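Structure first, commentary second.
Chains shown are a subset, placed as in the full complex.
Letters A, B and C mark the chains as written, and numbering starts fresh at 1 in each.
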Amino acid sequence: MAGASLTHLDESGTARMVDVSDKEATERTATAEGYVRMRPETLTLIVKGDASKGDVLGVARIAGIMAAKRTHELIPLCHPLALSKVSVDLEPLADQNAVRVEATAKVTGRTGVEMEALTAVSVACLTVYDMVKAVDRGIEITGIRLTAKAGGRSGDWRSGD
Amino acid sequence: MAGASLTHLDESGTARMVDVSDKEATERTATAEGYVRMRPETLTLIVKGDASKGDVLGVARIAGIMAAKRTHELIPLCHPLALSKVSVDLEPLADQNAVRVEATAKVTGRTGVEMEALTAVSVACLTVYDMVKAVDRGIEITGIRLTAKAGGRSGDWRSGD
Amino acid sequence: MAGASLTHLDESGTARMVDVSDKEATERTATAEGYVRMRPETLTLIVKGDASKGDVLGVARIAGIMAAKRTHELIPLCHPLALSKVSVDLEPLADQNAVRVEATAKVTGRTGVEMEALTAVSVACLTVYDMVKAVDRGIEITGIRLTAKAGGRSGDWRSGD
């Protein structure tokens, strides 16, 4: 990384939106994950009963999908993208007192979709938090990271590679 | 928490926006924090040079403030609020290879501002991520949690209490 | 209605946002309804299986709640409001080959919330439409109207009064 520099800053250190017009429009995907950690009793409230389980996790899934589409409104230097797919999955992990969130975004475009997947994960986590915060003040959102990426100049990548 | 239930679900387990019309309009504040963990070289790129330091962290601060104002658009069951203040601070922690983000939101209203503070932190973290992701794929956003809360029926609270 | 005129047009017939600063900030609610009519087989697809029923109607409920909060962004002359509650209910009506949508909005403010309730109903109906349109091109959204209104200068009102 000798000589590495931040692509979102120009020579004078000023923030900029990277010019992607010379990149090829190819199919790109990105997958990210995150965790909402809570007390065991709180997790029980989420998973007990089919209907309510459906609802907490279902509401968070929709919030995550909708947020992915607004990534460029939230992250100042992100490009607007015509996403071809967003999926968000939430899974209660009883042994970890956590809900795991995974999101995948896909586009045929000139720039990657990591931020879209990460934004979907973040907002889905926040939505779970919002729905259970009244019974648990110690909730923590953690471990938000990219797990896989495909397409684009830098090729395929999977966390652990 | 015996008999506890989720306020965002009604008796049949259906998601709902809690009715806050009977709550008093009082001054409420909330503070949240979060961390963006990265490689030491990446952190060095952020902090080296006054101008660029100002820029990465400055852009993230603005993104966090703006996101707080849009919390109710992102989190499905959050109420729209006339926020009276939002502040976001970012601090590079060389010994932890991390940037720490702290946000405070304030309102005179009928409902708390935890989600506004947490949304500001999340989006500021995502913005830091976005600006350095080209040089570091292993970045992780972690430790997003409420640290303090004041006002409202449940009174003052500080993490660790 | 002799001499009646449109409050959203000034003397010269120009559109305007009505000045509500002299109105009292009181509690106001409004309830609206609407119907999504479809083929019986389409309705069966929506209601069969607990999970999927939860999903089509659950997604539409969230879409309706979120849309209510953005009414003033969509309807040019609507005032921004700090809504204290929004609820949206969807009920499949097998005998009418329809899904009935009902939404209630509440505010402590200077202007009514009819448009918020009606916008919630409209967007929930559109969301149901979106999720089943691939199997049924003849769907119709119909009967969107106000059913009740309380608070404000004009007092309580119920459809049929």
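What to note about this one:
In this text, a residue touches a chain if its C-beta (ideal position, glycine included) is under 8 Å from a C-beta of that chain, and two chains touch if they have at least 3 such contacts.
Quick caveat: nothing in here was measured; it's all calculated off a predicted structure.
All protein chains share one sequence; of the complete assembly in this entry, 3 are displayed, while the total copy number is 6.
The definition used in the following text is that only the chains that are shown with their structure count from here on.
When the CA atoms of subunit A are superposed on subunit B, the rotation angle comes to 180 degrees (nearest 5). Separating the centre of subunit B from that of subunit C, both taken as means of CA atoms, is a distance of 31 Å.
Taking each chain's centre as the mean of its C-alpha atoms, subunit A lies 16 Å from subunit B.
In subunit B, the residues that touch at least two other chains are 14-15, 73, 76-77. If you check the complex, the residues on subunit B that touch subunit C are 14-21, 72-73, 76-77, 79-82, 109-110. Remark: subunit A residues 1, 4-9, 12-15, 34, 41, 45-46, 49, 51-52, 54-56, 58-59, 62-63, 66-67, 70, 73-78, 114-115, 118-119, 122-123, 125-127, 129-135, 137-146, 149, 157, 159 touch subunit B in the complex. Taken together, the subunit C residues at the contact with subunit A in this complex read 50-51, 54-55, 58-59, 62-63, 66.
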